[in-house]
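Pasting a structure here, questions to come.
A single protein chain has been omitted; all remaining protein chains appear in their positions.
So that you can tell them apart, the chains are marked A and B in the order they are listed, and the count of residues begins at 1 in each.
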Amino acid sequence: MDIEATFLFIIEVVGTIAFAISGIRLAAYKNFDLFGAYTIGLVTATGGGTLRDVMLNLPVFWLCTPVYLAVTALSLLIVVIFRKMLVSHNRLLFTFDAIGLALFVVIGIQKTLAAGYPMWAAIVMGTITGSFGGVIRDILINEEPLFFRKDIYSTACVAGGLVYWLISIGGGSVMLQQSLCAATVILLRVCALKFNWALPVITYDIRKIPKQ
Amino acid sequence: MDIEATFLFIIEVVGTIAFAISGIRLAAYKNFDLFGAYTIGLVTATGGGTLRDVMLNLPVFWLCTPVYLAVTALSLLIVVIFRKMLVSHNRLLFTFDAIGLALFVVIGIQKTLAAGYPMWAAIVMGTITGSFGGVIRDILINEEPLFFRKDIYSTACVAGGLVYWLISIGGGSVMLQQSLCAATVILLRVCALKFNWALPVITYDIRKIPKQ
Partner (left out) sequence: MDIEATFLFIIEVVGTIAFAISGIRLAAYKNFDLFGAYTIGLVTATGGGTLRDVMLNLPVFWLCTPVYLAVTALSLLIVVIFRKMLVSHNRLLFTFDAIGLALFVVIGIQKTLAAGYPMWAAIVMGTITGSFGGVIRDILINEEPLFFRKDIYSTACVAGGLVYWLISIGGGSVMLQQSLCAATVILLRVCALKFNWALPVITYDIRKIPKQ
């Protein structure tokens, strides 16, 4: 099981770097200073997990080891040094991001189940772990969260969670649950990008919305 | 006492639906996708209580039962199916919203007192329970929170809390405290709408605010 933990940790670091870079790039796009960019990177990478840990009343994961701060610093360095290269490697970044998302969902589900919560709460927490870092990032840079109107993103997290659930009902091993959950998330992200998949939009024919 | 609990639960569900619908309508107005609209509805209905539970270090209420997720799904269904009808029933929605607000305040006060906090903290938490779901909703859709510049809303929550306090000092029963607190909130909301009541605005004659 130690090998699995090491494996998960490595992929978690990869995911953290991908998320941090995505945040730092947006910060650079908005001409933030280095400290601001670092903060945005950190929040993008850790915000979802922080919200999860606070709501589950668990110790906040990135306060238990300095690894996440260091990995974010590394990501900042990568953006500063390789920014020209990064611009033409959107596909690579997308792949990292999809892998990171998949693993964040798996980790969110596992931690929630380990804390004794039922499966439906774990799926919600997996989705929050995967997507709320980006939401908090968008709030901080004062953009409307993409979360709410773009291609399949959180929906991929929920779908991954449902696959996790189905396989656990079917009696599959934890390893199988994790792998197929992650595969579902990645597959849906790739398809969403390739085929422009999106959820239907909700519309509302209003003349005047009453104040709150 | 079981009848009271059932009664409170039913009204809480009504309030949750009203709050979720108010969020989903705004999301629809902004053309969010279905998942985004669902999330906004959930956050509007549960955000205040979540903030309260996290700050009081209590288990987050909507993670203890799937009822709130289901009720939000129901609200989404209502908006999708009945949106044309809803447009012309603003008054009905306002009534639901006022009842929901009143009950959220009562629940916030009760939970805070039950956790051993003093009355002033309970009034703050009642107000947060009632109004911060809407604040978080406005942050997520990147609107300036209405909270800060509109008719009596949070003020109604505080007033309800003060009535709760006065009656507890006067030796009234918990049932009486709850009922008059809720009645105060509803009455103030109705009056605010009817007579355009609002708090005075604060102004500040500045040439240049120093960059804090």
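Basically, a contact is a pair of C-beta atoms (placed from the backbone, for glycine too) under 8 Å apart; a residue touches a chain by one contact, two chains touch by 3 or more.
Since the structure is predicted, the reported quantities are computational estimates derived from the model, not experimental observations.
Participant: So which of A:Val71, A:Val105, A:Ile139 or A:Ala156 would be touching the chain we can't see?
Facilitator: Answer from the full complex: A:Ile139 touches the omitted chain.
Participant: Touching the left-out chain: which of A:Val80, A:Ala114, A:Leu166 or A:Ala183?
Facilitator: For the chain that is not drawn, the touching residue is A:Val80.
Participant: Using the definition of touch stated at the top, determine which of A:Leu34, A:Ala114 or A:Leu166 touches the missing chain.
Facilitator: Only one listed residue reaches the unshown chain, and that is A:Leu34.
Participant: Spell out, residue by residue, where the missing chain touches chain A.
Facilitator: 22, 24-37, 39-40, 50, 54, 57, 59-60, 63, 66, 69, 79-80, 83-84, 87, 90, 93-94, 97, 134, 139-142, 146, 150-151
Participant: Please give every residue of chain B in contact with the chain that is not shown.
Facilitator: 54-57, 117-118, 120-121, 124, 135, 139, 142-145, 147-150, 154-155, 158, 198-207, 209-212
Note that in this section only the chains that are shown with their structure count from here on.
Participant: If you average the CA atoms of chain A and of chain B, how many Å lie between those two points?
Facilitator: Here chain A and chain B have centroids separated by 29 Å.
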